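All protein chains of the complex are present and in place, except for one that has been dropped.
Take a look at chain A:
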Amino acid sequence: MQFSVTGLARRFGDDVNTDYIISSQRKRESLDPAVLKNFLFETIAPEFAQTVRIGDILVAGKNFGCGSAMEVAVTAVVGAGIRVVLAQSFARTYFRNAINNGLYPVECDTRAIREGDALQIDIGAHTLVRCASNDQVIEAAPIAHDILKILDAGGLVPYLRRHSSF
């Protein structure tokens, strides 16, 4: 399946850990993404939760989602209407959790992307990121076929619901 998404870049730096994405104390109160999205990035970007729009695209540096494997760090992002995260690299548990929840983790060179840039991302066997502000086209790392199947199904839940096994 090949498709395109467009959205505005929301820029973060390197080593954004899952506690920064959503504080682990918040999940004591609720696991509901609709609630948790109101506290996204509260430690490092207190204005984010108020300003995020459906379809925004997270753009980060290296090692996005490091630290704890807590899945709410993905579901809260999905809950805010975000479908794609671009990063130089992902921490592996975040990468896994993203795939299993239908959040496309796109590994590419994000250095030239600025906050608010209009992006178009063509996702599929080859993934390309087009940045309108500087006319750049960035080629992303390919996503393995077996992984793309899970993502295209919308995550592990719809995938296993349909196939009942791997």
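In this text, a contact is a pair of C-beta atoms (placed from the backbone, for glycine too) under 8 Å apart; a residue touches a chain by one contact, two chains touch by 3 or more; residues count from 1.
By definition in this document, contacts and distances are computed from a predicted model.
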Protein name as given in UniProt for the chain not displayed, "3-isopropylmalate dehydratase large subunit", "Regulator", "Ribosomally synthesized peptide with SipW-like signal peptide" or "Spore coat protein JC": "3-isopropylmalate dehydratase large subunit"
Residue among A:Ala9, A:Ala91 or A:Val129 touching the omitted chain: A:Ala91
Identified contact with the non-displayed chain, of A:Leu31, A:Ala49 or A:Leu128: A:Leu31
Residues in chain A touching the chain absent from view: 15, 17, 19-20, 23-25, 27-31, 43-44, 62-63, 66-72, 74-75, 89-93, 95-97, 100-101, 144, 146-147, 150, 155-157, 160-161, 164-166
